[in-house]
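The structure's right below; bear with me while I get my questions together.
Excluded from the complex is one protein chain; the other protein chains are retained at their positions.
Labels A and B are assigned to the chains in the order they are written; within every chain, residues are numbered from 1.
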Amino acid sequence: MPATPRKYIILAYLLAGLILIVASYSLPLWLPGDFVTAAYSGSEITLTAVQAQELHAFYAHDQSLRSYMADVFTLKWGYSYVFQVPISELILEALPWTLVLMGSAHVLATVVGFIAGVEMAWRRGRLVEKLGVGGATVMAGVPELGVGVILLLVFSLHLGWFPAAGGKTVYADYAGCAQLLDLGRHLTLPLTTLFLAYLPANFFLTRGSMVLILGQQFLETARVKGLPPIRIRYAHAARNALLPLATHFGMRFAFMVTGAVVVETIFAYPGVGALLFNAITLRDLPLIQAIVLFSSLAVLAVNLCLEFIYAFLDPRVRYVS
Amino acid sequence: MSPDVWKKLTSDPLFILGAALFAIMAFLLVGGSWLGVHDPHDMSFAPLSSPSLQHWLGVNDGGMDIFAELLSGIKNTLVFSLLAGLTSLLLGVVIGMLCAWVGGLTDQLLMRFSDILLAIPSIMLLILVAAFFRVSAPVLGLILAAMTWPTTAKIVRAQALVIRKSLHIQAARHMGASGFYIIRRHMLPELFPVYLVGFASKLRMAISMETTLSFLGLFDPARKSLGMMINYALKYYYLDIWWNWFLPPVLCLTMLIMATTLISLSMERVFDPRLGGFVEAGSR
Partner (left out) sequence: MRVSIFFLISTAINISTPVAAQELEIRIADSKGDWGAPNPFHHYPRGPGYVRMSWIFDTLIWKDQSGYIPALATKWLYDPERMVFCFHLNPRAKWHDNTPLTAADVVFTLAYFKKHPYHWISTAPIKTAKALNPHSVEIHLATPYASFLSDIGGSMPILPRHIWENVKEPHSFSAPEAFIGSGPYRFVDFNKAQGSYLFKAFADYYQGRPKADRLIYFRSGRPLVSLSTRQADLCSIDADMAQSLENNGFVVIRNERGVNRKLMLNHRKAPFNQKNFRQALALAIDRQEIIAKSQRGFGTPASYGLLSIDHPMYNPDTPVYHFNLSEARRLLETLGYQRATDGFYHREGQPLEVQLLSSSFSATGQGAPDRDAQVIKKQLENLGVRVELIALEQATADSKIQNWEFDLAVSGHGGLCGDAKILNEMIASSYGAGSVNSARYDENPELNQLLEMQMREMDKNARTKIVYRIQELYAEELPAISLYYPFSLSAYNPHKGIDWFYTKGGIGKGIPIAQNKMSLIRP
């Protein structure tokens, strides 16, 4: 690959960021429907023409691109129509829940998938590998939705081990450990659902790259040198399997906000996804813009980071030349 | 396909299992009318009847035969997924190859463009499009393909870069072979397993996406699909319908996705034992 100068890459990312800002500016405006109609349509209130007009005027959304850009750069993200509070406050309130749920699901699925993938690739062809691959294949096939509902019915409705909804027992006034336990109990089912959903992809990915790497020359050298197998597996081989896994991890960030929507819906778990979809339902334009922009810029930032991480992890450097 | 490869494939239990699953589906789809399956749109049966000889999986809340719905749903899901998967794969391979070969500014631009696409959650865009323009399922499939090629492109590009540096390609270049020739004669065939496996994962992605979209109700309500069935069945989760209404579409989905996974795994073994199932990102 012809080496691209670093500033070149950064420039390309800046351009992409700019495009995203413009897109987020115009995207919500394409949404059919408006806040007033959406908010009042299922209401017991019947608006007269005059009232509707006043409300439309109150919630008019005619910001110029320039002032929008200025607001984005000065971090003035405005007020939500629905909540009448600063949008940053809303996002900051919802973000920790998403990060905890999605983050821990991803980290767990990546770590477990990685270890399982390395070990299975090492034992390629043995019964345990076949069972593992078979299991992962089945797992990959069951839709998130199915897993979620079955977990809910069995462990919440039937067995009553875990709560059916929410991120915590609201207003329970738990202290310390009890509070953590409560949070954990609420997290268990949605986390398990997502973990089971993400695990197979990580597993197959690692296993795939490991199989590729295990055939490489340099490992033979390591073996000849008499290094312990676990060291060969992890210190030499698996290191090279990290690149595709890191790429995968980064790409999943794109689905950070929307990825958990199904799960957030089933378990009524709070989060940015729920916030966004409620905002769409009610056409809370400033909130939609902010979340879309925030999440897509985050993806871009993660990709940029990955670009530099590649330099450390790139396996091509090792096994091609 | 050489007879040798075919022989290897047919002796692989994974392939046999995957192919068998597909065969069962195909049999059900083709044999549907022959089995005397009802019209999936007929609403004239007693709502929520239990399974019987008349209705193998019972009747849903709207008085429609669940088995007929299931078959119709599988067919629609498959058609959508094949369309979206193939198109996405084609775009991904072409663009990935182009980036790897040309490099430089083109590569940067296309890759940043793909980053932008990756940053936009495709579900959101599809909701917008479906709600605003009321497009048909095939068009939604194509839009989905246009949104999801970057994952394939990135992987094809990465692999192509590796191959490009390999000795025989370098040699071919030194001998003055044209870029097009090298791509056609060396890179495309050598990368065959990559995109073959890539296709399986695209197909899987498309199946899941179709389910999610139909679960959200984004398609024409008259169009049967597995996701829609799950959505309706879910509404009655508190009734004893989960085994004859909720489970069948979930199982069929699992079978569909499993079948593609199995076949791709087995192909990976047969075509290139070196290249382990490179299941690409964003497959779900």
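Convention: contacts are C-beta pairs under 8 Å (C-beta built on N, C-alpha and C of every residue); 3 or more make two chains touch, one makes a residue touch a chain.
Because the structure is a prediction, the values reported are computed rather than measured.
Of A:L65, A:V85, A:V128 or A:C305, it is A:V85 that touches the chain left out of the display.
Checked against the full complex, the candidates A:I9, A:A23, A:V138 or A:L153 give a single residue touching the omitted chain, namely A:L153.
The chain not shown here is touched by just one of B:V5, B:A23 or B:M43, and that residue is B:M43. In the full complex, chain B contacts the hidden chain through residues 43, 47-48, 50, 61-63, 127, 131-132, 134, 215-217, 219-222, 231-232, 234-240, 242.
Listed by residue number, the positions of chain A touching the unshown chain are 31-34, 37-55, 79, 82-85, 90, 93-94, 97, 152-153, 156-158, 160, 163-174, 178, 261-262, 265-268, 270-271, 274-275, 277-278, 280-283.
Throughout what follows, only the chains that are shown with their structure count from here on.
One inter-chain figure worth recording: chain A and chain B are separated by 21 Å, centre to centre, where each centre is the mean of the chain's CA atoms. Of all residues in chain A, those touching chain B in their complex are 1-2, 4, 8-9, 12-13, 15-16, 19-20, 23, 27, 30-32, 121, 133, 137-138, 140-146, 149, 153, 197-198, 201, 204-205, 207-212, 215, 244, 247-248, 251-252, 254-255, 257-259, 261-262, 280, 292, 295-297, 299-300, 303, 316, 320-321. Taken in their complex, chain B has these residues touching chain A: 100, 103-104, 107-109, 111-113, 115-116, 118-121, 123-124, 127-128, 131-132, 151, 154-155, 161-162, 165-166, 204, 208, 211-212, 215, 230, 234, 237, 242, 246, 250, 253-258, 261-262, 265, 268, 273-284.
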